[in-house]
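Data block below; observations after.
With one protein chain withheld, the remaining protein chains of the complex are depicted in position.
Up next is chain A:
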Amino acid sequence: MPSLKDLRNRIASVKATQKITKAMQMVAAAKLRRAQTAAEAARPYAERMSSVLGNLASGITVGPETPRLLAGTGSDRVHLLIVCTAERGLCGAFNSSIARLARDHATRLMAEGKTVKIICVGKKGYDILRRQFAQQIIELIDLRSVRQLGFEQGDMIAQKVLARFEAGEFDVATLFYSRFRSVIAQIPTAQQIIPAQIEATGTSSDAVYDYEPEEGEILTTLLPRNLTVQIFRALLENAASEQGARMSAMDNATRNAGEMIKKQTMTYNRSRQAMITKELIEIISGAEAL
């Protein structure tokens, strides 16, 4: 049976924790609004980009001239997984669910006898995956110093990936991130980015296009840019998802702390009452004995 002082201390400490989680929730809510607008503003660009690319690619027959970013290297032996997670924890299952998706993917590929290489964007994913895939992780990209995600970060990562692709280090690249659906729903997603996935549009394929400069030349500049856009978009979606996940995790924590305080206060009051009753009984029985 803890003493009254112990209970008082415990209640005070839970109250302090509750204040912190409450503050974190509010901070996450404020950040979420910004991240969400950024993610939603980036969507039109990425969508137009893939529809333009779709238009362009549907008019092209795959041949030896086709850029390798679109046609692939012709094999799928080496896979690169780009795992985007957060730099910070305390955001519920956000980091671990992305990492789990990537891990399942990696183990499946390895069981098939493929070589797997991993690039981690964000420290948390690295911490989780390091235990199992220490040999496979080839790079950790740290975005902790970045305050406001910009196109430059997407470009930086894309350049690194492209350089490795040019050097023939891998055949297929898959991007792992969490798509932001709403504050309570973030969907861990795997998206293949090399070779580019083209969705068939089929709507305007009958129109004859003029190309300036040549079709192939446009395609060679458009494909790397598409990569950058997709990565940038993943980063933004991730940022919004992270804040959403943190907000609901902290909301839960605050509520749990509230419940705990209620329970502890109840126990505290009960034992105080019991003590008083006990003292009264002692006095009364003492008086009766006389």
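Brief remarks on what is shown
Simple rule for what comes next: contacts are C-beta pairs under 8 Å (C-beta built on N, C-alpha and C of every residue); 3 or more make two chains touch, one makes a residue touch a chain; residues count from 1.
Everything that follows uses one rule, which is that contacts and distances are computed from a predicted model.
Candidate names were "ABC transporter ATP-binding protein", "ATP synthase epsilon chain", "Phosphate transport system permease protein" or "Isoquinoline 1-oxidoreductase", and the UniProt protein name of the unshown chain is "ATP synthase epsilon chain". Among A:Lys19, A:Arg34 or A:Arg48, the one in contact with the hidden chain is A:Arg48. Contact with the chain that does not appear here is found for just one residue of A:Ala57, A:Ile137, A:Ala173 or A:Leu222, A:Leu222. Touch with the hidden chain on the side of chain A covers residues 38, 41-42, 44-45, 48-49, 52, 55-56, 150-151, 154, 204, 207-213, 217-218, 221-222, 225, 229, 232.
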